[in-house]
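Note that this complex is displayed minus one protein chain, with the remaining chains in position.
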Amino acid sequence: MLRFECDYNTGAHKKIIEKLTETNEEQTCGYGMDEYSIQAKKLIQNKCQNDVDVHFVIGGTQANYIVISSALRAHEAVISADTGHINLHETGAVEAKGHKVIALKSYDGKLRAIDVENYCNMHFTSDDMEHMAKPKMVYISNPSEYGTIYKKHELKEIRKVCDKYDLYLFMDGARLGYGLMCEENDMTLKDIAGLCDVFYIGGTKIGVLFGEAIVISNDKLKPDFRYFIKQNGAMLAKGRLLGIQFKTLFENDLYFKISKNAILQITKIKKALISKNIKMYIDSPTNQIFPVVSYEQMKYLRENVAFSYWGKEKEEHVIRFCTSFATTDEQVDELLEIIKNMP
Amino acid sequence: MLRFECDYNTGAHKKIIEKLTETNEEQTCGYGMDEYSIQAKKLIQNKCQNDVDVHFVIGGTQANYIVISSALRAHEAVISADTGHINLHETGAVEAKGHKVIALKSYDGKLRAIDVENYCNMHFTSDDMEHMAKPKMVYISNPSEYGTIYKKHELKEIRKVCDKYDLYLFMDGARLGYGLMCEENDMTLKDIAGLCDVFYIGGTKIGVLFGEAIVISNDKLKPDFRYFIKQNGAMLAKGRLLGIQFKTLFENDLYFKISKNAILQITKIKKALISKNIKMYIDSPTNQIFPVVSYEQMKYLRENVAFSYWGKEKEEHVIRFCTSFATTDEQVDELLEIIKNMP
Amino acid sequence: MLRFECDYNTGAHKKIIEKLTETNEEQTCGYGMDEYSIQAKKLIQNKCQNDVDVHFVIGGTQANYIVISSALRAHEAVISADTGHINLHETGAVEAKGHKVIALKSYDGKLRAIDVENYCNMHFTSDDMEHMAKPKMVYISNPSEYGTIYKKHELKEIRKVCDKYDLYLFMDGARLGYGLMCEENDMTLKDIAGLCDVFYIGGTKIGVLFGEAIVISNDKLKPDFRYFIKQNGAMLAKGRLLGIQFKTLFENDLYFKISKNAILQITKIKKALISKNIKMYIDSPTNQIFPVVSYEQMKYLRENVAFSYWGKEKEEHVIRFCTSFATTDEQVDELLEIIKNMP
Partner (left out) sequence: MLRFECDYNTGAHKKIIEKLTETNEEQTCGYGMDEYSIQAKKLIQNKCQNDVDVHFVIGGTQANYIVISSALRAHEAVISADTGHINLHETGAVEAKGHKVIALKSYDGKLRAIDVENYCNMHFTSDDMEHMAKPKMVYISNPSEYGTIYKKHELKEIRKVCDKYDLYLFMDGARLGYGLMCEENDMTLKDIAGLCDVFYIGGTKIGVLFGEAIVISNDKLKPDFRYFIKQNGAMLAKGRLLGIQFKTLFENDLYFKISKNAILQITKIKKALISKNIKMYIDSPTNQIFPVVSYEQMKYLRENVAFSYWGKEKEEHVIRFCTSFATTDEQVDELLEIIKNMP
């Protein structure tokens, strides 16, 4: 069946598979100390800043809780949009490491600087602040779980609040490439590295079999990070697998090119839906769209294509289509045909 | 200064102090295995059910996180009203033990059965339930942080949802005596022991220097509880101090009599405020009231008496007065005089 | 350089790479619910018992701490040989999940039933047992970190102690294939599944790019295991990668055949060393050997081949050579030549 339900339903980009095959019988040392990993890190440093630390881990949940728990002392908490992945879809992994997630109301998947400011102001002016977990980090996902992105001025406003209250700023970039290559975007990796204390560049959803590249700008967060990777089961014995994949991804800007593909493909789908008078639940510029359809339409679609169900909206239904680095013209043409015939 | 800001601003009931003095030089074994502790437990069992387990700990935060973390496996979460003490005022102690607090919107400090039902229904019908912390316990405070109490039919409704989704029901009774002795109440300790899997009878706020009596009805939650008490630093070396205090509290119904005092005293204060046309933020039948006053009134009061500040309500201010087992007629008369002269 | 320092210095068996390439563009659902994963689990169940649960995770440290922390309540501890991987080389991952590792003295990498018995007897007859972490699980690695294996009667003796004291028995099988295919072995996967409550079949060191198959026999340990996998960042988005690899590994007994290769190759190396009058630090029948060499010999070897350093033994040095599924005749011939010319 045709699948548009997520952005991780295939393997890797074919160049990645080729490289893994080509290097398969080489002998190297383990745990990410190999030459491929070193070269991959340099390529990423070049795109960000030369003095950032780069570490590879296997998946997004790992990246999130390792970054958060390595940065926080036991009484400190992380602020997130209530729609944030760490708050909703990681089985309480952050809490399992001992930290409260302070969930602030979000309207479009994004956290607003003013809400962080208000919360921190409440906390730090309280007489009994020690009776509440201390806010110490802000977590944002960019693109968000609703496909929306932060503009540079929004990120700067959040940074300002972080500076005021001595908070770390952490960006979950599981779909960062799709954000960077969408039309609305006005930031580069360099901008992000400059404004965030730590962020990660998602690979699992953009080109590799698995892997996320954590980028640490703030010197305070750099020491001993490899201990945390190991303690949390995220240090791959055959670490070169991550090195080889990310090296390939950041040579010749492959990462950006294949991210762009997802944007081009989703745009065609969006247009087709709009031409059928389908409204979007939220205006999302990246590789996820959220059409609002009738029950009849949903039923029809379900027979022909896999998508995600997002929830009810009055009498209608919000569903989600995703494209990815791997989405082909043929797949999209087939979907357009289905949409065309939708009741 | 006259103080009505909380219910723990004095020492213990004088009978408690007498008993502690009288037994001071006796030699006993430690860690709560002494005769006093055994007798105190029996007295409490008599009031609840004979087959409950009773354990004494030092304070409410301890009681909460020990009960919760002893009952839950690492992937399980506790549902609480968003206003619940564990969610707001225990420095993330539950999360520090690894568990997510699922905070549901509350309007009066109480959790509604229907909201628990809806949350659990969402969770257990989800395709990706394993991506979310699993709800396994319901936490309620009775009286709540807003002084409201659960009626028997409300507790039964929550119990029903707990049975449906295999959740434990835990009642934080830090102020339980004040709830049991208020006019609205229609429950006994026996009812509570029958409906909850575990609850605690608060002593710190009602008569003793410090101490809470945890009562466990559900056999599944009984094994090894003393290990948890010790591991969490809650096993008092001179455990008899808890035994002596709770024995005194539950002999001749002292606990209930002194709880009643707080209700009588707060009723006088409430009447005086109402006769000055002061409205209450919430209708609370127990030892806490939440008058809504103007800035000018608040300023006047502040010069004469200690109270808590609860927050702004439009142009006015919500404050809190508390009485306790120790509040005297003289103290209340003095406050009534102050209220009488309030602008 | 020629490398014999560990068993994870190459990629995967070539059939694995072929399968990954072949299936790369297929679209499947995620998180291990795909057909490949289902088939792989069935193949493993056939080798063990039909009613075991099988779960795939990415690496050994993950497998260890997830199994342990999913089985234990917060006050419970795991008993391990002091040489055990969880005690020495996982950055305190088990403690990071809240559990004490009770390390008992080992002489050959193995845990003895009598030592477990004595420890448990001490604990459970103690007056103040609640002041000590409660032993609830026994962890053994088979083969051990010293390459030694458990004979069936030894495993049965440990099982007996576990039954007596109500302990779970968990076997870390990171190198299980090498144990099963060595000459000394008298156990099958069925035997192990029958005697252990839970164990895992190591893939990272035997044929796949990454991956371990956790096998749960004890019904008590089965519920909700996927929650733990997700919470600990071990649920691969593209879960089919584990399914494809393990399916290939357990079709046509590939796992056992390639394990055998490592044994054949190490045997040649061992013989060559013995013929040079080199003694072994410990008598190991699996894919690791521990020659004791002079400083001069070590220096010579280091110029020609990578190996591990194990420690000083009086005036001499213990080093480690490993073979693996991937070790070729050519590589071993080259090493034999080097050994032949060793001073």
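To keep things simple, chains are lettered A, B and C as they appear, and every chain counts its residues starting from 1.
As a convention for this text, contacts are C-beta pairs under 8 Å (C-beta built on N, C-alpha and C of every residue); 3 or more make two chains touch, one makes a residue touch a chain.
This structure is a prediction, so every number in the text was calculated from the model and none was measured.
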| item | value |
| --- | --- |
| Option from C:19, C:55 or C:75 whose C-beta touches the chain left out | C:75 |
| Contact partner of the left-out chain, one of B:37, B:91 or B:286 | B:91 |
| Hidden partner chain, touching residue among A:15, A:89 or A:226 | A:226 |
| For subunit B, residues in touch with the removed chain | 1-3, 5-6, 8-12, 14, 17, 20-21, 23-30, 57-62, 65-66, 90-93, 96, 204-205, 209-210, 227, 230-238, 241, 306, 326 |
| Positions on subunit C contacted by the hidden chain, ascending | 74-75, 77, 88-92, 95-101, 103, 128, 130-133 |
| Subunit A residues that touch the omitted chain in the full complex | 31, 69-70, 73-75, 97-98, 128, 130-131, 133-134, 224, 226-231, 235 |
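What we mean here is this: only the chains that are shown with their structure count from here on.
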| item | value |
| --- | --- |
| Between subunit C and subunit B, distance of the C-alpha-averaged centres to the nearest whole Å | 50 |
| Separation of subunit A from subunit C, taking each centre as the mean of its C-alpha atoms, in whole Å | 34 |
| Separation of subunit A from subunit B, taking each centre as the mean of its C-alpha atoms, in whole Å | 42 |
| For subunit C, residues contacting two or more additional chains | 227, 230-231, 235 |
